[in-house]
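Here it is, the structure, as structure tokens.
Left out: one protein chain. Kept in place: all the others.
Chain naming follows the written order as A and B, and within any one chain the residues start at number 1.
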Amino acid sequence: MKPMKRTKSPRVFFASTLLAMTVAAGVSAGVSSAGASAKVNITVAYAVDTTFDTTALANKWWGALQKEFEAKYPNVTLTLDPIHGGEPDFLTKLALQFKQSNPPDVIQFPSTEIALYQSSGYLAAMDSYLSGSGMSWFSQFPPVIQNEGKIGSHTYAVSAGENNNGLYYDKAVLQKAGIKLPWQPKTWADIITAAKAIKKAEPKVIPLWTDAGTSAGPAGAEYGILNLLAGSDNPSIQTASGKYVVSSKGLLETLNFYHQVFSQGLGAPTSQLFSANNAPNIPSADFAKGTLGIAVAANFIGGNWTKQVSFPYWPQASTAMGIAGIPKINGGGYASVLSGWDFGISSKTKAMTAAQNLVNMMQEPTNMIEAANWAGWVPPVKSYWNNPLYANFDAPFAKEFGQLLPWSTELPSSANFTVWVQGLEQVSGTLAQTPSTTGSAAMAAMKSYVTNQLGSSSVTSLP
Amino acid sequence: MSAPVLPPAAPVEREMPPENTSTQRTRWRSAGTHLTLTAFGILFLVPMLWLLLASVDANASWGLEWPHLSLVNFRNVLTGSLFHALWNSVVLSVVSTAIASITGVFAAYALSRRRIPFKTSLLMFILFSSGVPLAIMVIPVYEMFSRYNLLTIVPTAIFLSVTSLPFEVYLMKNFIDAVPGDLEEAARIEGASTFQVLRQVIVPNAMPGIAAASIFGFVNSWGSLVVPLILISPTDQQPAPIEIYTFLTLPKPEYGNIAAYSLVFCVPVFLLYAVSSRLFREGFVLGGGVKG
Partner (left out) sequence: MTVSTINADTVTGPDLAQLWKTRRDRERFQWSSLALMTPAFGLLAVLFLVPMGYAVYLGLTNLTLVGPDSVKWGFTGMANLIRLHQDTTFWTSLWVTAGFIGGSIVGVVVAGYWLASLLMRARPWMRVVVGGIVVVSWMMPAVTAGMTWYASTTQGGALGTLTGLHGTNFLDNWPLIVVTMANVWSMTGFSMLVMGAALRNVPSEAIEAAIVENASAWQRFRMIVLPLLRPTMIAVVLLTALLSLANFGLIYIMTQGGPGNATNILPLYSYQQAFSFNNLAYGALIGNVMVVIATVFGIFYVRVASPKS
């Protein structure tokens, strides 16, 4: 072994000096960048995979918006923050971002989260800006949609687009089953009758698609079971005092309907219903293949058949398919729940004007309509419905869903809603997987789960 | 935490008990052995089959089908944000391994050679914490990090280094224990400082153990899903496991891409294990691979 010097290794000295210099450089860089630039920077966060029909379309819309915005406001940089994953993951990630001291300035998020975010103090009140001139789009929202973002006396979010729901049916399948077209069931019993007829005439076709199971999160329920509940004899989900309903005539009727569907083999297989691959989109694929008769589904399904979305591309969709409103249980009208995506501005933003300008730009006719086309929304501004850009986008049935919009009702917006929906979807999944389960057994299981999770002071039973 | 089990040394051919070749029994036994082994082999191969076939299939689906051979899937996943996620994985794992290995060597050396107050308790603590899955501590760490805006890739790498640290220290200490004291004595007599002793004597001689510990730490960080899922906030800093999970939730899953990406993700792990098995010709370390 070669002899070693007693002196400290020069390399150690060099390394530690280098380290110190790097740290100093890093610190000073951080300090200097804070005050140096006069340019304003705002960040907008959104769900890139589950808002628009495809991720590619989302990137297209946001990319074009970024260019337009930065061109109009040259002293502002717009940073895009696309959050990946399904809706539950997006919600988690967004919440994590807001825990930090520098959350995104503008967000696009589901309407069911508004109350939650507002109660944490995350959202800025938008009233003063919305009542200003140049914001004519807001005054054209139907009142129910204006109130979507209203908590107390202030508005904290504005709708970007709405989803409502209806019944899709394959004309050829129904014809073969001897059902008269155009089909518009008046009661839930009519739906069952039609499904039974389909099953008899065409055993290889799934008669009726209704969502079940927890894999799609709250969104699955919003495009499925909640629409039936909305048409039942007691559609109440949350009482005025904020308690969640865990037992009611309406819930029982809904769960009994599910029992009827699945115990008679009229529903879709669990492999599709429980699919992690975003089950709500599956009906569009099945219809195109001719393997589905009727579906309770959202308005964006139509857009899936356009060339732009191609899930799959089915040009004959507008003639091969028909739309009906989801009837109330014993007739007397239609039912649907309204769910949508909204824009909000962070209360901690340091660039309020720029943020407001961004929201304003996103709500301009071209931008809003393109978003509606590519995300399968109904634009909340009524006058846009007749805009050729919206009417001519070859998404079938946009007009029909617009007509069904007045029948739609809002959903509660609170943290406990997620838990309540989880309880509901757990039992809908059980009904699908174990068809011998009765509606009352399912409701009892849901009551027990939700009460257990939320505590008995937060739930209530209605007649 | 547990260490990777490294494949044993090239197996010594054991003397089989002298076969009574005339008995049916041994022949049946041998046939039975090989049949069972074949069954096992197939059983273990089946899940991997899909991975291999779908990754080279231009029109892949969940099913097991003969592929339309093409490399388009690999081209898709090695570009853009998917490739960036792989790069993030590399950053995460390299930083975490570097921190754990360097701090670990120092601590392991001290525990091995020096008089440390409460040494036995510290060693017990180290051993005990290698058993506790530190990844489940992620919620309080999340709370702490979110307060100081540390929900980014480097602090997460530091936390990951801590999750592998106990076992790495334990492993390295055992190997340093095995380095003969006289080598060090000789160096000290010639006037070497602690740092020089470490660099010139300890590390080269305990290298197999240090390498094994580092590889364990790397694999631990490379495969971690829950820690980056919760602790890394900006989407452009997320590592590959999160992308793999995201694939599953897309409305139009690209099966071929998922398979190709998963396969590419496995490659560094396989390479490291191949390398490590070479380092362990003489020995064999007890432990287990870390998942989760």
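Note that in this section contacts are C-beta pairs under 8 Å (C-beta built on N, C-alpha and C of every residue); 3 or more make two chains touch, one makes a residue touch a chain.
Values in this document were obtained by computation on a predicted structure and should not be read as measured data.
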item: Residue of B:Asn73, B:Ser129, B:Gln196 or B:Ser233 touching the missing chain in the full complex; value: B:Ser129
item: Residue ranges of chain B at the interface with the undisplayed chain; value: 2, 4-5, 7-8, 11-12, 14-17, 29-30, 33-34, 36-38, 40-41, 44-51, 54, 61-65, 99, 102-104, 106-107, 109-111, 114-117, 122, 124, 127-129, 131-141, 143-144, 158-159, 161-162, 165-166, 169, 194, 219, 222-226, 230, 240-241, 244-245, 247-248, 255, 258-259, 262-263, 265-266, 269-270, 273, 284, 286-292
item: Where the unshown chain meets chain A, residue by residue; value: 88, 91-92, 95-96, 98-99, 113, 116-117, 119-122, 213-215, 269-271, 274-276, 415, 418-419, 422, 426, 429-430, 433, 448-449, 452-453, 455
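Note that only the chains that are shown with their structure count from here on.
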item: Residues of chain B defined as touching chain A within the complex; value: 142, 146, 149, 151, 183, 186-187, 190-193, 195-196, 200, 230, 233-235, 238, 242-243, 245-246, 248-253
item: Parts of chain A lying in touch with chain B, wherever the complex brings them together; value: 1, 3-6, 8-9, 12, 49-50, 53-55, 81-86, 89, 93, 96-97, 99-102, 276-278, 280-281, 311
